[in-house]
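One protein chain omitted, others in place.
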Amino acid sequence: MSLSAPYTIEFPFRRTVGPKIGTFLAGLREARLFGVRTARGVLCPPLEFDPVSGAATGELVELAPVGTVTAWTWVPARPGDPVEHDFAWALIAIDGTVGAMFHCVDVGGSREKIKTGLRVRARWRPERGGDLRDLWCFEPFGEEAAR
Amino acid sequence: MTGPLAVIGVGQSMQAKRRTVTIGALVREAVDEALADAGLGFADIDAVVLSKTPDLFDGVMNPELYLADAMGAVGLPVTRVFTGGSVGGHAAIFGAHLVAAGLARRVLVVAYSKESEGNFTWALSRGLPFSSHLGAGAGGHFAPVIREYIRRSGAPEHIGWKVAVNHRHNAARNPYAHIRRADLTIDEVRRSPMLWDPIRYLESCPSSDGSCAIVVTGAELARRSPRPPAWIHGMAWRTETGHFAGRDEVNPRAGRDCAADAYRQAGITDPAREIDVAELYIPYSWYEPMWLENTGLAEEHDGWRLVDADRTAFGGDLPVNPSGGVLSGNPTGATGLLRFAEAALQVRGLAGEHQVPGARRAVGHAMGGASQFHALWVVGSEAPA
Amino acid sequence: MSLPEPVETMASPLRMDYTYVAGAGRTIFLRGLAERRILARRCPGCSLVYAPAPEFCSRCLRPVGPPFELPGHGEVSTFCVVSFPFPGQVYQPPYVVAQIRLDGADTRLMHLVREVAPERVRIGLRVEPVWVGDDELATSTTSIRYFRPMEPADA
Partner (left out) sequence: MREVAVVSFAQSPCVPADREHDMAEIVQPVIRQALDACGLARDDIDFFASGSHDFYEGRTFSYIESLDAVGAWPPISESHVEMDAAWAFAEAWAWLQLGEGKTALVYGIGRSSLAADLDQVLPAQLDPYLLAPLRPHRDALAGLQAQALVDAGLTSERQLAEVVSRRRDVPIEELLAAPYVASPLRTHDVAPPGDAAAVIVLAAGDTARRLAARPAWVRGLDHRMETHYPGVRDLTCSASTRQAGERAAEMAGFSAADVEVAELHTEYSYQEPLLVTALGLKNAEVNPSGGPLAGRPATATGLIRIGEAARRIMDGTAERALAHATNGPALQHNLVCLLAGEPR
């Protein structure tokens, strides 16, 4: 019988984010959402390089933090997840952009309330530090939220 | 083989703690420079090879995935090579193989490390269950090997100090280098703190962020390239297992075999006379005499005499690491490719202030693990016969 | 539109839990250590003796022979003196980390050499293991606390 034992690898990496992603994250801290210009339209989040041409992307553009769910998957909540009850990871096409943003959508734990085409808006954490998780999640609004 | 191969583009970032850029942007600096040097755009590249040291160093797994856009690799074959510290050399050779095999016309070889995000010493010295945590650190492995070399060769202790000074003086002529010290003296090296006796602080490599990229192609496209190509005359890699009974780590056979194979391909019979400049993987100063012997540039036990006689200094007849080498900048994932790229710059006549006048044939060398992984190429200003 | 002042860094904590599997060969060696025994195995192909021994000789690829006990003492093959502090260090520098060739083995074992001033350590120094007390014995290389010179004259 071989010996075996558990062990842990743990390290507090600290990443430098550069001006483009740094400004995006600073925007989140102010509860503002920024995208970036490319030849085909605005991308949110602001990738540093164009996913089609590889060219450096252009200037940052402020966006209204609302959009439409274009794809989603329903998952059980784990400790440390943004939402305490079950939720959806989703692609959200922010209004005025091409492509979509990956984040989570909170529909109150009811799977039947998430669907492709759902209109959602950003919910911000009350305490923000310039981190992707300052954007707490997206949530339905307007008529659909009431339903 | 489809005829001679050549390097037609070289790019590199500044080597330093790069605490202002993302990993992607750091990689892109070298990629942009290499493509500009070759007068090419992304559309001209057929395949990408990525070199990087362990993913635990910066916590990004399979970085070729996230870096696809930064490397211009979308729609291309991408291979992520890893063989320890020699990886940059292995990546360059594999890139050349892809051209030689007819699988690509031009290959972009990319390498980087962003070690300032984490802690290199930490990643290397993690204890596993059932083992003592000796706390030897990176140099703790190499220092005993150096001691053994000193005993075997009878080299005087100032050799290590002299190499450290030579390389830092060289780095002062290289704008990309991390440690640039034109004023460094032997006395300062001697008085610097002892880390792993016999290795002193100023005889050790730094931990750097940095990137490097090269473009490799075949003869026809190389001749059409806007700037002079570096022709590949010979290239080889060799590996030996790290801890079999009776292993010699001072002068490992894998390194000797690797160099001999590359020289054979290049038609070189007397390397010390026929090579004009060498970029060797020297993380601690004593590895200069050791690798001079291991790569056949000096007789066994005589490497230190070349150092002592100033022959490997910048004005000598066999300058070693005119770029400043690993002692002056060490982004581990890129360090091997930087040696291969600097050799290419020398024979292209494009090394700027650290150009060795009239360099016609150069060696680029990389090694990794417990001196188990070896890669070496010989490049020349003329196409091989 | 005014852009916010960019943030420079973001925290990116990494934590991964794993199981370490020592494997058949290493386990034999580790179980020996728990009994204060250093077990070696000989390759029938090249006759070289490994301690610790893998299951297969990494030169010949043949399964190595049955374990047998070594006397434990040996000599310093080469060494370094760790002379500076760094994060995660267990011992107070300066201390000696040596490659030790155990008598009867062809491999070298990396371990500490203590009970001797670092400047007195030399290649060829005869050393013996100092084992931990019964309560600390384990299937681990920590069962050997360190090596020390065999002759008082060497200390």
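To keep things simple, chains are lettered A, B and C as they appear, and every chain counts its residues starting from 1.
The criterion applied here is as follows: a residue touches a chain if its C-beta (ideal position, glycine included) is under 8 Å from a C-beta of that chain, and two chains touch if they have at least 3 such contacts.
All figures in this text were calculated on a predicted structure; none of them were measured in a lab.
**Q** Report, in label order, the displayed chains that the undisplayed chain touches.
**A** A, B, C
**Q** Touch as defined at the start, partner being the missing chain; which of A:Leu60, A:Cys104 or A:Val120 qualifies?
**A** Checking each option in A:Leu60, A:Cys104 or A:Val120, the one touching the absent chain turns out to be A:Cys104.
**Q** In the whole complex, not just what's shown, which of B:Val78, B:Leu202 or B:Ala278 touches the removed chain?
**A** B:Val78
**Q** With the missing chain put back, one of B:Glu115, B:Glu240, B:Asp276 or B:Glu293 would touch it. Which one?
**A** B:Glu240
**Q** Since one chain isn't shown, list which residues of chain A touch it in the complete complex.
**A** Residues of chain A in contact with the hidden chain: 1-2, 4, 6-7, 9, 15, 17, 21, 43, 45, 47, 51-52, 70-76, 78, 80-82, 89-91, 93, 98-104, 111, 116, 131-133.
**Q** Which chain B residues touch the hidden chain?
**A** Residues of chain B in touch with the missing chain: 1, 22-23, 48, 52, 54-57, 59-62, 64-66, 68-69, 73-84, 90, 94, 97-98, 100-103, 123-124, 126, 128, 236-242, 244, 252-254, 257-258, 369, 372, 374.
**Q** For the chain that got dropped from the picture, name the residues of chain C it touches.
**A** So the residues of chain C touching the missing chain come out as 10, 12, 14-26, 54-61.
The criterion applied here is as follows: only the chains that are shown with their structure count from here on.
**Q** Please tell me whether B-C or A-B has the greater number of C-beta pairs in contact.
**A** B-C
**Q** How far is the middle of chain A from the middle of chain C, if each middle is the mean of its Cα atoms, in Å?
**A** Chain centres of chain A and chain C, defined by C-alpha means, are spaced 47 Å apart.
**Q** Distance between chain B and chain C based on Cα centroids, please, to the nearest Å.
**A** 30
**Q** Where the centres are mean C-alpha positions, what is the separation of chain A from chain B, in Å?
**A** So the centroids are 40 Å from each other.
**Q** In chain B, what residues contact two or more other chains?
**A** 19-20, 59, 117, 119, 122, 128-130
**Q** Where in chain C do residues touch two or more other chains at once?
**A** Counting only residues that touch two or more other chains, chain C contributes 8-9, 12, 14, 20, 22, 26, 30, 139.
**Q** Taking the touch rule as given, give the residues of chain B at its contact with chain A in the complex, in rising order.
**A** 18-22, 24-25, 28, 42, 56, 58-59, 69-72, 74, 116-119, 122-123, 126, 128-130
**Q** How about chain B: which of its residues touch chain C in the complex?
**A** Chain B reaches chain C through residues 19-20, 59, 117, 119, 121-122, 125, 128-137, 139-140, 143-148, 151, 193-199, 201, 241, 243-246.
**Q** Provide the residue numbers of chain C that touch chain A in the complex, in ascending order.
**A** By the definition above, chain C touches chain A via 1, 3-24, 26-27, 30-31, 139.
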